[in-house]
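Dropping the structure in here first, questions after.
Heads up, one of the protein chains got dropped from this complex, but the rest are sitting where they should.
Up next is chain A:
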């Protein structure tokens, strides 16, 4: 396992994608076949189910180290990762076990049906036979995920670099149906088990943010305007009765959206269409926060399907019955898309993205300002004659987002992050004034620089009211400008409002806590949008 452990160390220390890819390429060019397959399986969520419960592992560790539970929990709070906490607390190894990744995975799979006593004997034997980093990996193999910044895309890029095989084909191969023990590495990467001709996507055409005044774009009549829906961009490929859904990050997400696959099978024609995957209920687009509940799930349960139904709004068509039509004018492609959508009966959650009716540029301002009301991020402006470009190109497509709303709020709680952020207080809760007290309005995690986070963490250490536990209550002193995309009344929140996509716009070092906004001011924003 040394080789695998070294790979993990090399990957997690760097934040450069190229360095991660190089480390993966090194591993793929030297590791045994089965180990390579396991690596791919582990990094793509094809993990066998957890053979040992975390509570048991924690219990055994406390027993071995003779530590009280509160001290174990303090340690866990500082480290931010259970597998790592165990690895650090356990005593030095007494011997050295040298098993390959495949051997460990095979043993762990066999462990699942055994009794707790047998499991304990196995885990203790492993803990005392592995040095710290290997022990951490072992704990991770048991069940946790490797949060080390290797996406499926990074993995695929490494395989592409190694083999010169098309990255999207590799994506299809590794996502496809295969098992470590039923395929060879070469077969897997050459896609013996898949038919890539059926899934091959096109690169997405991307837009820049509008940087000029509307009249400078020329005649309104040369442009088509539509809503910029706030979900995830998706490309749906339907060829030879097979349906694939690609995300903008070039990951295959077909399995996450069974209702889209089912609806698409209504069509008789083959095609590749581009559109937005959205959380939708009764014809209304829901918040992106809702859609997030559906993303990156290993299993999409029936309950989840009912709670957060997903829909699709189509923007464009790139291929029709085998013909690549990306060079056709957008106007013509749009017509093709419309006639395709009129050719069959579709469930109501599959829709064309409607076009904005306007004659004069001036009319668009009010329409854009109203975007929030329908959970859209703003408008997209597309030149009627434009082809479907490869990647980001300036001039033909522009995105014109609504400006975020902002309030000034004070930090009242801070919590440590996870993964790379586990050593710092990175997750904050903010409050505004309500009469003489404070009321929580938002939690935000992003928007600050590493330097600012470090400074805030040091401040939290000095100004925290609690001494133990993961959440620190701090003196209400640091003021931040919080930006968000929308606001709605909410019964679930104590403040009575829910902010959409809150994030930190900037740290208002210039502003004392007495000058933060009141809940009344915050509520008045609901009326204005």
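Going forward, a residue touches a chain if its C-beta (ideal position, glycine included) is under 8 Å from a C-beta of that chain, and two chains touch if they have at least 3 such contacts; residues count from 1.
By definition in this document, contacts and distances are computed from a predicted model.
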item: "Nitrate reductase subunit beta", "Sarcosine oxidase subunit alpha family protein", "Amino acid ABC transporter ATP-binding protein" or "Ligase-associated DNA damage response exonuclease" - which is the UniProt name of the missing chain; value: "Ligase-associated DNA damage response exonuclease"
item: Absent-chain contact - pick from A:24, A:39 or A:89; value: A:89
item: Contact with the hidden chain (one of A:34, A:424 or A:472); value: A:424
item: Contacting the left-out chain in the complete assembly, out of A:35, A:81, A:290 or A:427; value: A:81
item: Residue among A:458, A:490 or A:521 touching the omitted chain; value: A:458
item: Contact set of chain A toward the excluded chain (per top definition); value: 12-16, 65, 67-68, 70-71, 74-75, 78-81, 84-85, 88-89, 417, 419-424, 450, 458, 461, 467-468
